[in-house]
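Following this message is one structure expressed as structure tokens.
A single protein chain has been omitted from the complex, and every remaining protein chain is retained in its original position.
Naming follows writing order (A, B and C), and every chain is counted from residue 1.
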Amino acid sequence: MVTIDIETDDGQREILRRMMLIRAFDNEAGDRFADGEIPGFVHLYIGEEAVGVGACSALEPDDYITSTHRGHGHCIAKGLETDKMMAELYGKREGYCNGKGGSMHIADVDAGMLGANGIVGAGPPLATGAALSAAQKGEDRVALAFFGDGAVAQGQVHEAINLASTWGLPAIFLVENNKFGEGTPVEKQHNLENLSETAEAYDIPGFTVNGMDVTAVYEAVEAARERAVNGDGPTFIEADTYRYRGHFEGDHQPYRDDDDIEAWQRRCPIDAFANRLVDAGVLTEDEVDELRAAAEAEIEDAAAFAENATDPDPSEAYEDMYDVSVPELSTYAGGSLRADGGSTTDQ
Amino acid sequence: MVTIDIETDDGQREILRRMMLIRAFDNEAGDRFADGEIPGFVHLYIGEEAVGVGACSALEPDDYITSTHRGHGHCIAKGLETDKMMAELYGKREGYCNGKGGSMHIADVDAGMLGANGIVGAGPPLATGAALSAAQKGEDRVALAFFGDGAVAQGQVHEAINLASTWGLPAIFLVENNKFGEGTPVEKQHNLENLSETAEAYDIPGFTVNGMDVTAVYEAVEAARERAVNGDGPTFIEADTYRYRGHFEGDHQPYRDDDDIEAWQRRCPIDAFANRLVDAGVLTEDEVDELRAAAEAEIEDAAAFAENATDPDPSEAYEDMYDVSVPELSTYAGGSLRADGGSTTDQ
Amino acid sequence: MSTDTSTSNVSGTESMTVREAIREAMREELARDEDVFLMGEDVGLFGGVFDVSDGLLADFSEDRIRDTPISEAGFLGAGVGAAATGSRPIVEIMFSDFLGVSMEQTMNQMAKMRYMFGGKTEMPITIRTTEGGGMGAASQHSGTVHTWFAHFPGLIAVAPGTPAAAKGLLKSAIRSNDPVFFFENKMIYEQTGEVPTDPDFTLPIGEASVERTGEDVTVIATQRLVGESLDAAEELSDQVSVEVIDLRSLYPLDTETIVASLEKTGRVVVADESPLSYGVHAEVVTRLVENGFYSLDAPPERVGVPDTHIPFSPSLEQEVLPDAADVTAAIERLA
Partner (left out) sequence: MSTDTSTSNVSGTESMTVREAIREAMREELARDEDVFLMGEDVGLFGGVFDVSDGLLADFSEDRIRDTPISEAGFLGAGVGAAATGSRPIVEIMFSDFLGVSMEQTMNQMAKMRYMFGGKTEMPITIRTTEGGGMGAASQHSGTVHTWFAHFPGLIAVAPGTPAAAKGLLKSAIRSNDPVFFFENKMIYEQTGEVPTDPDFTLPIGEASVERTGEDVTVIATQRLVGESLDAAEELSDQVSVEVIDLRSLYPLDTETIVASLEKTGRVVVADESPLSYGVHAEVVTRLVENGFYSLDAPPERVGVPDTHIPFSPSLEQEVLPDAADVTAAIERLA
């Protein structure tokens, strides 16, 4: 059973809500980053919400996804909790990774979310592997890899798709074509009209869908999932979308004009879907506003939770490196380079 | 001007001669390897002569090629000297690499031969780079990468073609589909009818040609070269061919039947071309036999040359690591690990 | 070879080669746990280029003895993904020289996932690969690169020198929930030794093994150089009493065992086939200096490859490859 049934009113409401949650989360993350409360980098998903939500809603809860450096939307779409996500962005112990990962490494393996990923193109091989283990174990699970238009130029993406195609694995490769890899436009990364033409190199189905339309993404992934569990192998989907914010927060964006952004903002995936639901009588305008307000309130709570959460103790830096205990680490954690723990340092 | 003009009788004779030279060279190399005179591995090109000779003949002398672990044919096709090649297989100082490279690393950069390569898929990025430097310098040179059907599964091959396509570089990507990557048939490496479909992922022309027909390969490469120097970017060519010997000498070949080999042997590219030249009146049967005898004689001389050539002096092991002199190496070459050269060892 | 002190949990032994020891370790673990599978290039029907997995396909399915396309980044990465989702892959990388192809998935995914995720995933993957010169395979098929993996945090690196160590450590690697790189020197596949037959025989990762006891000089060796050092010790036995240790595990490193030996002998040779600068030797020397400085009678000697690649020509290859004669010379310089 799909995670969210788009045929039902409840399902549609939930899809809208999740998109709103992503928008609110990333607005908040942007603000808190600007305030200096969130360290490191953040890459926001604003404008691309229909892709993550459309895709993850059409998966089953046990299915796997791999994500990217721009992972907040994928996490929320997969059902992760916004307070633990925000706590992770803050580097707090209550975060998904106990503060060790941050924005670029949020993961919840038990929920099938195999991690945001700081390495462009690293997700697809992992997804191929998750699909392989599912197939070997005879489970009805699929693995979906999100990756960017820029990542299509990475060799390991090619290898992963070739493997999945050759082995007929239950995998879905979903390119979020948001028109840029950092500051470089997609035309300078590939000589292709549509990135979905890539599929031809593996003889698998390839489609380009409107990534600003959550229904279109949903349907494409639903069909791909069907093929995957039927043993018909992987599908390659390109979602045509756009990022509204800079590559990362702080990006001075010399590579595009405000006009371009505004044109795409008029195609806002959240507004478009909300309007459709209002037109169809599923929601009233007021209910839309309430949903948005509730999403924003949840995110405010998440931020408060994160703010009040605990800084990890420095000693935790030495934990989680290995399953077994390794003498080197216990020695260093004890403050010494000596095997006998002889002298001590403050590291 | 092409290296060898296939329109002329002389050109056709030379093409036949080079294919015969490859055959003779690799037969000899196989025998000498079996005798224990050639150390290491050898990967023979027997059966695939039309690909290397067809391709290199259609290039101009200044053009670059990158090769593979199965490189003898490419070397001879590019005009390298068989005595220095054989000396290299023997590990002798008179070899192309002074004995440091062996079969898998024969190179002659001045002749545009950028090296056999022990790493599957490593050649294409080098070819892209050679094409880039040619383009930057405004030279009318192209770079052709030979690689195997197995190498098509390598990420760096994908990256190299994508770069060359996006940048419109004068490169040619030529797959030698000899039906196996080591012991694994091409169907277990790719889910494709024709590997030339790969070209679609880069929106460049892709063709499959009969790799047992030297004329077909020649014409495809000639056209690709034309496109390249006209600034129309790279071409992807798949040559349909077959290797008659094991993957390497000593391969017990559990993965195929003698029948398959024999069927392809009936399509021998050398016999086919020789017969065509006899039919066309370019050569008599006797002249064909003479050409073959001359080729075999040349290779016998090459083997004798190699046999009588010099073993490198052990001290040469420390040379050619760097352009500059590095204290570590001079220390070790002096037989010591000490910066002051204090004590000595036999290494 | 002197008796192996770490195999005492065992009823009987059998003489086998390193190749057989590795094959049997895999066979036993494949039989024991159905989450274990092997993948790599030509590991199935072909039996692996060094025949190590020969015969496994007959006993298990193509699904579990899985031939791959030539895509080390892709299938090693798939191994990481499979390990994170409940499988226990053994990934064969035919030559360690090809580890560069899959380095990204190794360094940023396999090694870091557990830590980045706050400990919330296991990474039970074993990577088997071949190292070493000596067969005229030239620079791209002869390297010894294990120092990279010993250095990079989050990985375990083992490099056995005997059949028993190979079997016991590989079984531990496969059972481990951490990523283990298992480095096989290709010149010792034919080396034989006694190996415990008990299918529960394993050896703890992180322990070095004293293969020969001695009083005057300690040789700390890895892989092929364990045997070469034993030969050197034997040859010199009239003049000098040499202790030989098989380091076995590069990370974690058994500081205790090597320091104990230093305390006894006061003189140490470190023999490993890595290039010398920044190689395994340096860490061993540094651990000894840090933990046994006042026991050192002289600076330790390093035996390794003199910062070159492995050249093709036999006369050159022999020059740069360390062997018993080099170990002997090093011992003589110290003794």
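Assume contacts are C-beta pairs under 8 Å (C-beta built on N, C-alpha and C of every residue); 3 or more make two chains touch, one makes a residue touch a chain.
Quick caveat, the model's predicted, so the values are computed rather than measured.
In the full assembly, spell out which visible chains the left-out chain is touching.
A, B, C
Among B:G99, B:P170 or B:G206, single out the residue that touches the unshown chain.
B:G99
Of the residues C:S53, C:S87 or C:S139, I need the one that contacts the missing chain.
Per the contact definition at the top, the residue touching the missing chain is C:S139.
Give me the subunit A residues in contact with the hidden chain, please.
Interface with the chain not displayed, on the subunit A side: 39-41, 91-92, 97, 99-102, 104-105, 117-121, 150-151, 153-156, 181-184, 188-190, 254-255, 311-318, 321, 326, 328-329, 332-333, 337, 343, 345-347.
Please output the residues of subunit C touching the missing chain, sorted low to high.
Where subunit C meets the chain not shown: residues 97-101, 103-108, 111-112, 115-116, 138-140, 143, 145, 147-148, 150-154, 250-251, 253, 274-275, 277-283, 285-286, 289-290, 293, 296, 298-300, 302, 305, 307-309, 311-312.
Could you pull out which residues of subunit B are in touch with the chain that's been left out?
Here the touching residues of subunit B are 64, 66, 95-101, 105, 107-110, 114-115, 117-119, 122, 124-134, 136-137, 143, 155-156, 158-160, 162-163, 166, 319-324, 326-328, 337-340.
The working rule: only the chains that are shown with their structure count from here on.
Comparing centres built from CA atoms, which chain ends up most distant from subunit B?
Measuring from the centre of subunit B, the most distant chain centre belongs to A.
With centres defined from CA atoms, tell me which chain sits nearest the overall protein centre.
Of the chains present, the most centrally placed is C.
Report the inter-centroid distance (CA atoms only) between subunit A and subunit B in whole Å.
Each chain's C-alpha centroid was found; their separation is 44 Å.
Where the CA atoms of subunit B average out and where those of subunit C average out, how many Å apart are those spots?
35
Of all the residues in subunit B, which ones touch at least 2 other chains?
153-156, 188-190, in rising order.
Indicate the residues of subunit C shared as contacts by at least two other chains.
Subunit C, residues with two or more chain partners: 69, 71, 73-74.
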